[in-house]
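Reviewing the structure listed below.
As you look at this complex, bear in mind that one protein chain is not there, while each of the others sits in place.
Then we have chain A:
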Amino acid sequence: MSLLALTLACRCVFQLFYSFFKSLVGKDVVVELKNDLSICGTLHSVDQYLNIKLTDISVTDPEKYPHMLSVKNCFIRGSVVRYVQLPADEVDTQLLQDAARKEAMQQKQ
């Protein structure tokens, strides 16, 4: 069973997206920040606030970045993230939908 499936199988799913991101550690993602900066990198770790650590970063959108040529790893505060672009084939949409329903039910109770 995938890590995500295991985590979600336990009833404590108050942190749906935290578990979801933990299952994506090691994958390449593109983080778009609220200041329009887009950073591509490998997801190293995530925490409950959805702060993100990326390794081996590179900037994707040429017009919208400061010069970060020497920066290899970075820590991104969760609150400044606008989007995270994910590899579609790494995401189990059925599992996510089921987990979202469970989370919604638990949230109500």
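FYI, a residue touches a chain if its C-beta (ideal position, glycine included) is under 8 Å from a C-beta of that chain, and two chains touch if they have at least 3 such contacts; residues count from 1.
One rule holds in what follows: contacts and distances are computed from a predicted model.
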One chain is missing here; what is its name in UniProt, given the choices "NADH-ubiquinone oxidoreductase chain 2", "DNA 5'-3' helicase", "Ciliary neurotrophic factor receptor subunit alpha" or "U6 snRNA-associated Sm-like protein LSm3"?
"U6 snRNA-associated Sm-like protein LSm3"
For chain A, which residues touch the unseen chain?
16-17, 20-21, 34, 50, 78-79, 81-88, 91, 93, 96-105, 107-108
